[in-house]
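Quick one: the structure is below, questions incoming.
Here we show just some of the chains, and they stay where they sit in the whole.
Lettered A, B and C in written order, each chain numbered from 1.
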Amino acid sequence: MLLKKNRYWAALMMGIFLVMPNTAYAMHIMEGFLPVKWCLVWAVLTVPFIIWGLISIQKIIQKDPKFKMLLGLAGAFVFVLSALKIPSVTGSCSHPTGVGLGAILFGPTTMSVLGCIVLIFQAILLAHGGITTLGANTFSMGVVGPFASYIVYRLVKKMGGPQWLAVFLAASLGDVLTYVTTSFQLALAFPAETGGIVASLTKFMGVFALTQIPLAISEGLLTVFVFNLLTSY
Amino acid sequence: MSVNVLEAQHLYFSYPDGTIVLRDLSVAIERGKKTAILGANGTGKSTFLLHLIGTLKPSKGKIFFNQQEVQYSRTSLLALRSKVGFVFQDPDTQLFSASVWQEVSFGPLNLGWTEEKVKEMVTKALRITDTTHLKDRPTHSLSYGQKKLISIADVLAMEPEVIILDEPTASLDPQYTIHILNLLNEINKRGTTVIMATHDVDMAYAWADSIMIMKDGIIIKKGNPVEVFLDDELLNQSSLTKPFVLDIFNKLQLNGYLPEGITIPRSRQQLFEIIGRYAKNSRL
Amino acid sequence: MIYLDKYAYSNSLRNMHPAEKFFFALSTMIICLTTNSYIVSLIIVLLMAGVSVLMVKIPLRFYLKLLLIPTSFLTVGITTIAINIVDDMNKLLWGWQIFNITIGVTTQSLHLAIKLILRSLGAISCLYFLSLTTPSVEIISILRKLKFPELFLDLMSLVYRFLFVLLDTAEKIYTSQTVRLGYADLKKGYRSMGQLVVNLFIHSCHRSMDLYTALEARGYNGKFKVLEREYQFSRKNLLIILITEILLIIIGGGSH
């Protein structure tokens, strides 16, 4: 009943978890790792998205005050998801990602705000990521990931692809692109002595993005599965 | 087979931040009996129960199931949990499937039974808990009491040797409480050992074969209900009250209304019967 | 699960003005980053560890465990940075050859790596000081004084309050699934995890409705107006912090 009444919210809420790539916090850039210059650059690039997000949230809240509580719970939900461990083939565990549908249903800008808040608490409460690297991490997890997923989902749908494929691709590509961004951020900050940024990017991509591909696939599958379950309710 | 189905030896447990929850807890639970574990909130009842199904691993000490020491490997935990069922206090966190039928079939399917057998066991569990009519309902549309029944059916469908329940009657109205207790008696009569944690002394006194009193992470007393609840000092110590039936019976004896040496009543019904019996005598 | 938080509200510096702690942690962190010198980073690591263990009374073992949290990122990141394609063989410390390319560590990259390790550890020990001494509530109220947008802060406090509630719920659902063998193999694991996520989501939806009802019953008018706890600034503390920072800057300047 609740869900029927609030289809729209339900969709939004779901969006949140799908869009937030929480995969392995070990992959957040840690405190102190980036030079001051890059901390500032990424923070400056991220802030407009946060403001954009806050403005769009504010608009919805004016029409519907309950939306604030929903977002609060949604943020907490995203945090919890990032703490979950999903079963994986190797027996070891990875963290559920959700680059996907959510951005589409929720609007990627809103996700930037929640992503930033979740990253703050991951830093303060879990020591994953950091305060000085908050800008860079929010940019990869809260801006690039959600926007990528959003665009991928829209494209697949436009080309007439099935729902599950759109969900799957949005989730897994959003995930991968997040880590590609992280690799870029690291490469820009630490260019190689020989070969410069390009050589460095190759190294970081190999370590930070390629290794994510199996995880991205399994999390894409989980997202499709969750999506199906949710629509059956 | 031995009389003890589960046994804990010198259990210690503390959280990573140093809070000690269990300290040197040793106790044995007898096969086929109804055991109630009593204690105030925060004495470690739930923590202890979670040790019995291997969800929590003691920092020191051992758990035995059917004389076998519980190992914490994946396979031996699976084996343990296929024999020992656990019903959580809040049914909302236990029920996670979309429909009642799916919900109850979750456990049996995980046991790897044939579809045939799963169907049979689910049907049986629903019948025993008197919830067959709910089988196609979405779980979230059930009332609290119905959810509680389904959470018991969940576990029953796995045909466990032991069922452990954490506060099974909390937040239930009197009718559902009676319903659940009758159900547990029924389950026990079919040969299943039933263990529950509760802080309802009246209920525990009337229902259990064996009472354990827990305080500060240790079981300070184990015995039959009458023996345990006659010990005023013990009750005081563990901030429990005396069961009303026993209390009033004592007072009536003490004040000469009832003779000494008669069978101590366990339920309201039994007490009323005694009152009726001796009333007649006194009127002669 | 979140033990940093427990110390935050039960440590021996609990009554120190949170702005002092905030300033101490952040300015030290900034100095650590900007000076970017071995010696300053090392001093900061030792300083923060000393303060955390001796003054804040954090058990040493716990503190050491905390320092291990970022090791996985640090190892991967540092190794990636330290190992390069090398064309000037004179610089090569050690390495190996694949086809015509030499891959290895140079003096320069080794320096960079060590500097980075120390800097990261220095910065993260500042973060730990903040996490261990200052409850999130107080951090939010400092951000409020710094004029962060109200909406952002409201969302922050809701997230903080309810992440614990939801963590608890998720853990209970997970336990009840494991008890019924929900994670017996990979396929079952996926199914169970999917159900857990969906359930948690529905649970969160319900909670948000209930929360709104409950807030409305207390006259909610769109604003989370609450009283902040009051603290006294201590001149002594401020002076000590200031001197420490100045000393660090001087050492940093001298070491260049």
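Brief remarks on what is shown
We adopt the following convention: contacts are C-beta pairs under 8 Å (C-beta built on N, C-alpha and C of every residue); 3 or more make two chains touch, one makes a residue touch a chain.
In this text, all values refer to a predicted model and were calculated from it rather than measured experimentally.
The full set of protein chains in the file adds up to the formula A x1, B x2, C x1.
Here, only the chains that are shown with their structure count from here on.
Judged by contacting C-beta pairs, the busier of the interfaces A-C and B-C is A-C. For subunit C, the chain whose average C-alpha position is most distant is B.
Distance between chain centres (mean CA atoms), subunit B to subunit C: 43 Å.
For subunit C, residues that reach two or more other chains under the stated contact definition are 195-196, 198, 202.
Residues of subunit B in contact with at least two other chains: none.
The touching residues of subunit C, counted against subunit A in their complex, run 1-2, 4-5, 26, 29-30, 32-34, 36, 66, 69-70, 72-74, 76-77, 80-81, 83-87, 106, 108-109, 112, 116, 119-124, 126-128, 130-131, 136, 139, 149, 151-152, 154-163, 165-167, 170, 174, 183, 186, 189-191, 193-198, 200-202, 204-209, 211-212, 215, 222.
Within the complex formed with subunit C, the subunit B residues making contact are 16-18, 50, 53, 55, 78, 81-82, 85-86, 88, 90, 92-94, 96-97, 106-107, 110-112, 140, 154-155, 158.
Across the complex, subunit C meets subunit B through its residues 3, 6, 59, 169, 172-173, 175-182, 184, 188, 195-196, 198-199, 202-203.
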